[in-house]
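These notes concern the structure reproduced below.
The complex appears here without one of its protein chains, the remainder shown in place.
For clarity, chains are labelled A and B in written order, and residue numbers in each chain start from 1.
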Amino acid sequence: MPEPLLSIKNLAVEFKTDDGIVQAVDDISYDVFPGETVGIVGESGSGKSVSTLSILGLIPQPPGRIVSGEAVFKGRDLLKLKKKELQRLRGDEVAMVFQDPMTSLNPVLRVGNQVGEAIKAHYPKESDDKVKERVIELLRLVGVPNPDVRYTQYPHEFSGGMRQRAMIAMAIANSPSLLIADEPTTALDVTIQAQVLEVLKTVQEETDAATILITHDLGIVAELCERVLVMYAGKIVEQGDVHTIFQNPRHPYTIGLMDSLPKLTEDEDWLRPIPGQPPSLINRPSGCAFHPRCFLSQGRLPCHTEVPPLRSTDVGEGHLSACHFAEELVGRRSKFAQPVGAS
Amino acid sequence: MLTFIVRRILYSIPVLIFSTFLSFVFVSLAGNPVALLNGNPRIPKNTIHLIEVQNHLNRSIPVRYVFWVRDLFTHKLGNSLLTFQPIWPDITRTLGHTAQVIIISETLAIVLGIVIGILSAIRQYSVFDYISTSFSFLGFAMPTFWLALLLQILFVDIYLKWNVRIFYTSGLNSPGQGTWSLDRLQHIALPVMTLCIISFAVYSRYMRASMLDVINIDYVRTARAKGLSDWHVIMRHVFRNALIPIVTVAALNIGGLLGGVIITETVFSLDGIGFYFLQKLQNGDLYAVMAYLVVTAVIIIVFNLIADILYGYLDPRIRYD
Partner (left out) sequence: MGISIRASAMTDPITPVSEDREVAPPQQTVDGVPIAPVGGLDTALDQGLEVKARSQWNYARRRFVRHRLAMVGLVVLIIVFGAGIFANYIAPYSFSEIDLTNLISPPTTVGHHFFGTDAIGRDYFSRVIYGIRTSEEVGVFVAILSSLIGLVVGAIAGYYGGVVDNLLMRTTDLVLTLPFLAILLTASALLGQGSQWRVSIILALLFWTGLARVVRGIFLSLREKEYVEAAKAAGAGDARIMFRHILPNTLGPIIVNGTLAVATAILIEAALSFLGFGIKPPTPSLGVLVSDAQANPQQWWLTVFPGLTIVIIVLAINFVGDGLRDALDPTQRRVRA
């Protein structure tokens, strides 16, 4: 097996709020290998964004605080880097695409300048003309039409999809080896989503960057990712390659997520939403945080007394689940048994 | 942009007409200049009648308003009904003095307010932030006249106790001294200080709040994710955006202040336009009061326009056509 590009171990992040301490990320570990695409899936508030923002020093501290853990990237622990070193890494070797392209671009600066800034920040000696040339080339790469005109326009003159393309151009400006896309299509119309995903795919092939794709949309995961992490209440509850997870899910939450999605290709009698709401991260339910909403638990004792460890299951070595009774799910198929990605 | 300015000016004409008419009715009802003359036994009744006719005081208020508007244009705001002196020179002189005080105090307040506002926003909840926020809260709660009086009492005391003249506590100049002299500076220092403290409270508080509003917006995170240094993030992405509301506040504030710092000028007996207005209002000098109201309304309208233009200049999302 090759060296992982990024290796996160026992990361825990908490936020101090008026109501108490929020355990946003609770002791998670995972690896990302060069060139692969990893999906992180979960409901809002499951800690999926915080788990990546925190290692890049992008959560406000305070109220945020990294309690423990390490995040080794190319042999260096990001959590131990000095502010300046981390800053040099951001936007150069590790780049991010954010959720809302409406608010993620500065409304009073020209788009070209904002993309160029990403280059200038790391190569201050580069001449302005060169930077401009490169920015226009990048805009063309991500499919912005008339890039030399668009270069001088302001974000409000861009449509949502175009802004997200500009964001992607900004992220890949310095050919990062790790690209983190935080819900890159959530704020967009469905037709635009497909286009932006297309761009992400192209970019990935172009730069060969490893990608962490954070989303709540299993369809996107099926389409783009090779491996999946499912997060719930700040913990990883299931992890494995994308086919196994869709074919043989071993965590009731994963099954719930899949069953709550409509599937257009089949006759459907009902949707099965997961009952209840995501738990409060201040007073996390005892034992397995999912037990109050779980169809499998049936009130069994271990579910609310013991925190289930993330362990390998019957499916195979690389497949991990954090459910006491994962084996009971054998043979239980989700609606997604035929993976969408394969069609 | 030009059409916007023209349209705004055209729009302000009816506003101006209506507001001056309203003020005219108010002011005319408030003071009857003839009553004052009547009270003086040495002025013969004939003369009073003549004055009445000459100034159309025997006509109804709307008619008088029309005559007043004519005087406004033909005689530069007309003459005082009490002293028969032209009003225009008084207005320009006093407005000049007020402007001098305002420009100095506002420049200081804006620079200080913005710098302190930024520093306390980026060091939120530090001791520095705590102190500067308390100071600006205090400035908000402080009645101007009381602050002015305290400063005056302090410097009168200093003069009486040690016989040192640091700042004068009233007036504009010692005899024989000019507009651009140290003596003038010593005279206007206390009014400047008063206004500066009050305005500083406004600007620093706005700047801090505005910075904190911007600091949490997504594009600041984007800027940091790009690998920009903290200094760059603050200057290019936070400061510039946070400044937009401040510019509007400052333009409106300065416009309002030029309309007369009535209280400060009164406390320090400064020959500015606000003090002028108050005296004329006390005397019931109808046309002088009206002249003041017109001039200040125009100033305020102009500064509103400046605020809008600056806003559009700083924020590309605003379009004027």
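The working rule: contacts are C-beta pairs under 8 Å (C-beta built on N, C-alpha and C of every residue); 3 or more make two chains touch, one makes a residue touch a chain.
Worth saying up front: this structure is predicted, and the values here are computed from it rather than measured.
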Omitted-chain contact residue, chosen from B:N79, B:T144 or B:Q186: B:T144
Residues of chain B in contact with the chain not shown: 12, 15-16, 18-19, 22-23, 26-27, 29-31, 137-138, 140-146, 149-150, 152-153, 156-157, 195, 198-199, 202, 205-206, 209, 212-213, 215-216, 249, 252-253, 256-257, 259-264, 266, 274, 277-278, 281-282, 284, 289, 292-293, 296-297, 300-301, 304
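Note that in this section only the chains that are shown with their structure count from here on.
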Gap in Å, rounded to a whole number, between the CA centres of chain B and chain A: 54
Parts of chain B lying in touch with chain A, wherever the complex brings them together: 216-219, 221-230, 232, 236-237, 240-241, 244, 314-317
Touching residues on chain A, where the partner in the complex is chain B: 56, 58, 60, 83, 87-92, 95-96, 98-100, 103-109, 114, 117-118, 121-122, 154, 156, 167, 170
